[in-house]
Each structure stands twice: as C-alpha cells, then as structure tokens.
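Here is subunit A:
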Amino acid sequence: MSVERAGTGVSTAGWEPKIIGFCCNWCSYAGADLAGTSRIPYPCNIRIIRVPCSGRVNPQFVLRAFQRGADGVLVAGCHPGDCHYSTGNYFTRRRFLLVKRLLEYLGIEPRRFQVRWISGSEGQKFADVVAEITEQVKALGPAKMDKMRDVM
Partner candidate 1 sequence: MCWCGSNIASTVDLDRVQKAVEKLTNVVHVEQNKYTCSEPGQAQIVAGIREHNLDRVVVAACSPRMHEKTFQRTVAKAGLNPYLLEIANIREHCSWVHTSVEEATPKAIDLLRAAVAKVIRNTPLTTSTIPVEKRALVIGGGIAGIQAALDIADAGHQVVLVEKEPTIGGRMAQLDKTFPTLDCSACILTPKMVDAAQHPKIRLLTYAEIEEVGGYIGNFEVTIRKKARSVNEDVCTGCGICWSKCPSKAPNEFDCGLGERKAIYIPFPQAVPNKPVIDRENCRYFTKGKCGVCKKVCPAGAVDFEQEDELLRERFGAIVVATGYELFDHSVYGEYGYGKYPDVITGLEFERLINASGPTGGKLKRPSDGKIPKTVVFVKCVGSRDEAKGFPYCSRTCCMYTAKQAILLREKMPEAEAYVFYMDVRTPGKGYEEFYTRATEEFGVNYLRGRVARIYPKGDQLVVRGEDTLVGAQVEIEADLVVLATAMVARRDAAELAQRIGFSYDQYHFFTEAHPKLRPVETNTAGVFLAGACQGPKDIPDTVAQASAAAVKVAMLFSRDELETNPMVATVDEGTCSGCEWCKPTCPYGAIDIKTIEERVGKRTVSRRVATVNTGLCQGCGACTVACRSGAMNLKGFTNEQILAEVEAICL
Partner candidate 2 sequence: MAVVNLTEIVRNRKEFIDEVEKHGGKNVNSCYQCGKCSAGCPVSYAMDYQPRQVMRMVQLGMKDKVLSTSTIWLCAHCMTCTTRCPREVDIAGVMEALRMICRKENRPIRERKVPLFHDLFLDIIRKGGRQHEFQLAARYKIATGNLFQDVDLGRRMFFQGKLRLFGPKVKGAESVRKIFEKCKELEGDVQ
Partner candidate 3 sequence: MRYAYYPGCSLEGTAKEYDLSTRATFRALGIELEELPDWSCCGASSAHTTNHLLAVALPTRNLVIAEKQGLDLVAPCAACFNRLVTAQHKMEQDARLKGKVEQVVEGEYQGTVKVKAVLEVLATDFGVEKVREMVTKPLKGLRVASYYGCLLVRPPEVTKFDDPENPTTMDALVEASGAEAVMWPHKTECCGGSFAFARVDIVEKLSNDILAAAKSNGADCIATACPLCQANLDMRQKAIEKQFGTTYNMPIYYITELLGLALGLEPRSLGLGTHMVESLRLLREKELA
C-alpha cells in the first residue's frame, strides 16, 4: 500500500504540521480533558490517541506515524513514580531514549519526537506542551520521510 502525502514537494506556505499525541488514559489523557474543561486553548495540530499506559506505545507506532506523514509525535504519560500500573512509564522513559537516537539515524530530527510527563491535574501543562512542540515542529518544517515509505 502506498499513500501519497499531501503537501510533499509543495511550498510550505500555509502549511500546518500534523502531530500525533499518544496519551495514557490515567494521567495525560485526563490532563488533556482538563485543558478542555478549563477551556485552555492550544494549537489545533495535535490529534490524540488514547492508550492505557505510555508503556503501551510501541516504537513501531511512532515510526509508522512519521512514515505516514506525521510531522511530530508526542508520547505523554504519568509522572515517574505515579504510573497507574506502577512501572509502565519507566519502560517508556528508557525505550524512547533509544527511539530518539534511532530517529536521528533515520534522518528525522529527534526534536520532532518528545516524551513528557503530564498528570491528570495539569491541564495548563498539557496546553503548554502542545504549544511548545507545535512551535518547534513548525520551526523544523515538514518532515521529509520519502525514504522510509512502506519499508515496514
């Protein structure tokens, strides 16, 4: 299957990045909900996928996102020590240090990929993180992932 990505090779004027956020159900997803109930605005570029735990996020999901044309990926979990499943986010932390280096190897700027700890009470932080990562990804421009198309 080959999917043509909109905007490839086109001028970046009016371009808006697409960012995928994997949020754990117990902390970060709840933090995003709180940003909503508190009506804290943030850039519309993020699309959240709910997962039970940040430890559920397989690096494959991240790579697939970039392959299919995402410009940035955020993985958000509970603060270390607060994991609902007690240790899941420790795996996340270790795993994604490696993923950053793998991305660099693949020619994707590591800053396009970020792991953050956001608790269910940190609505403002969620909004801030989204604003920050959107800003950074915008500065980097569209991700160029032509080489990785459908090798997986």
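Note that in this section contacts are C-beta pairs under 8 Å (C-beta built on N, C-alpha and C of every residue); 3 or more make two chains touch, one makes a residue touch a chain; residues count from 1.
If you want to know what made the cut, all candidates are chains of the complex that A comes from, given by their letters.
Only a predicted model underlies this, so the values are computations on that prediction, with no experimental measurement involved.
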Next on the checklist: Using the contact rule from the top, which of the candidates 1, 2 or 3 touches subunit A in this complex?
Outcome noted: 1
Item to check | Of subunit A, residues touching candidate 1 in the complex | outcome: 3, 5, 18, 20, 25, 29-30, 32-33, 35-37, 39-42, 44, 47-53, 55-61, 64-65, 68-70, 82, 84-88, 91, 95, 127
